[in-house]
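What you see is the complex with one protein chain gone and the rest in place.
Now for chain A:
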Amino acid sequence: MSWAGPEDIFLSTSLASYLDTNAVLEGACERVIVGDLYCDIPLGLYVIRGENVVLIGELDLEREELPENMTCVSAAEIKRVLKSKYQRTNVPKIRC
């Protein structure tokens, strides 16, 4: 722990602090959003290591998930749009 003296720091405790937010998602999908277009790419069962977690949000099913002007497109289409947007720069990787 950071407030303790250096002699109190153990690898196991510091490792544990990275492990505690691990999450397992069943039927996971990745939502790729480019401008007004989006696509949910199915991933299946995902184990997420805690250090990669930023936020876990609970969706209110009564509310609209996305603004009305956003359109759902196919995975192929979103890939094409991503490529044209990022052209020569690094295209973000999507998993499908």
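Criterion: a residue touches a chain if its C-beta (ideal position, glycine included) is under 8 Å from a C-beta of that chain, and two chains touch if they have at least 3 such contacts; residues count from 1.
We take it that contacts and distances are computed from a predicted model.
S.K.: According to its UniProt entry, is the unseen chain "Sm-like protein LSM2", "GTP-binding protein of the rab/ypt", "Phosphatidylinositol N-acetylglucosaminyltransferase GPI3 subunit" or "Alkyl transferase"?
M.R.: "Sm-like protein LSM2"
S.K.: Per the definition of touch given earlier, which of A:Gly27, A:Gly44 or A:Gly57 contacts the omitted chain?
M.R.: A:Gly57
S.K.: Among A:Ile33, A:Cys72 or A:Ile94, which residue is in touch with the absent chain?
M.R.: A:Ile33
S.K.: Spell out the interface residues on chain A facing the chain that's missing from view.
M.R.: 3, 17, 20-21, 31, 33, 50-51, 53-61, 63-67, 70
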